[in-house]
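Each remark here refers to the structure printed beneath this line.
Moving on, here comes chain A:
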Amino acid sequence: MIGLNHLSKHYGDTKAVDDVSLTIDKGSVVAIVGTSGSGKSTLLRLVNRLIEPTSGHVTLDGQDTRALPAFELRRRIGYVIQDHGLFPHWTVARNIATVPRLLGWSKARIEARVEELLTLLSLDPAAIGPRFPHQLSGGQMQRVGVARALAAEPELLLMDEPFGALDPVLRGKAQADLRAIQRTLGTTILLVTHDMAEAIALSDRIAVMRAGRVEQFAPPAEILARPATDFVRALVGEGERAFRYLSLTPVGSLAEAGAAEGAPLPADATAAEALNALIWRGTESLALEGGGRVTRSALLRAGHP
Partner candidate 1 sequence: MIPNRLALVLAVPLAAGLALPFAGLRANRIAAAEPVWLWQALGAPAAIGIALLAVLTVMWGRVLAAPALAAWLALMGVVAHRLTAGGPDFARVSPGAGFWLGAVALALLLADALAQRRPGPVARLTWLAAAWAALALLLQGWGHVSILQEYAARYMTFWAEAQRHLALALGSFAGAVLVGVPLGVLIQRRAGWRGPVMGTLTAIQTVPSIALFGLLILPLGWLATHVPMARAVGIGGIGMAPAFVALFLYALLPIVTNTVAGLRGIPASVAEAARGMGLSPRQRLARVDIPLALPVILTGARIVLVQNIGLATIGALIGAGGFGTFVFQGLGQTAPDLILLGALPTVALAFSAQVVFDALIDLLPGARA
Partner candidate 2 sequence: MKRWPAAVLLVLVLAFLIRPGLFAPLLAPLAPGGGPVIYDRANLLSLTLAHLGLVAGAMVPASLVAVALGVFVQRPAGAAFLPLSRSLTGFGQTFPPVAVLALTVPVLGFGTWPTLLALFLYGLLPVFENTVAALQGLPPSVVEAARGMGLTPRQRLWQVELPLARPLILDGIRTASVISLSTATIGSVVAARGLGEVIIAGLTSQNLAFVAQGGLLVAALAILLAQAFALVGDGASRNRATPRA
């Protein structure tokens, strides 16, 4: 469990982060969402002490992180940034080995870990490992950045706009991959994004920040259903609220017995995808893989709390 306790960062009269407290459960994904200048990146950097807080502190499994030297703390926390920040003079393998080497792992253990991570991120260890960063595509660099941050089995992974530099197609793929990896490894993730859709797609809880303060900290469904303030409402976007809500629901949960025309939909598709298919095909119900169907009225009912 990670605790942010009354964290504040003031620059003169400006309160970049103002008395923020959050609790992040082990193995969960929390997204911090806000407009630029809301203090979300500053908050993230207070956690690994790239910025020292004016007041407040962070606990890692109950331990006050101020008790550790900053560099030791950072070796226990993975860090992914938008421009990936790969070291251009080192190979991919050497980049991934950065923290394990700092921690003095044995050579064999490091090699095994690098290979494991590259495979996990669907990169070919033999082909990609010896390459230099400038020989990779944007999507590959981003994945290597994630692999490097995960290398020393960190207790927490911090991600600052991790997919910001990717095009929409790659971004969707990267988000799906991240979710899969997170489920496999059970890593706790604190992620900063300005994109509410990304936050809804990835996280278990969302913290909405504005002017240094957290306006609401709740699961995505609740953020959509009961936005605490006008700002949160505006950020969710009233025009797309129903579709975002539908995107949280797997279509399988709406299934009922019966049959329908047309190609069956995978059961783990979202209700939003199902509604889209339904409108496009102009039918009243859709078949699901593995049997059963979902009706229009069930989908429409699921579009609001």
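Definition applied: contacts are C-beta pairs under 8 Å (C-beta built on N, C-alpha and C of every residue); 3 or more make two chains touch, one makes a residue touch a chain; residues count from 1.
Behind the choice of candidates: all candidates are chains of the complex that A comes from, given by their letters.
Source: prediction; values computed, not measured.
A.B. asks: Touching chain A in this complex is which of 1 or 2?
C.D. replies: Chain A touches candidate 2; the others do not touch it here.
A.B. asks: Can you list the residues on chain A that touch candidate 2 in the complex?
C.D. replies: Going through chain A, the ones touching candidate 2 are 48, 50, 70-76, 79, 81-89, 98-99, 102, 132-134, 148-149, 158, 165.
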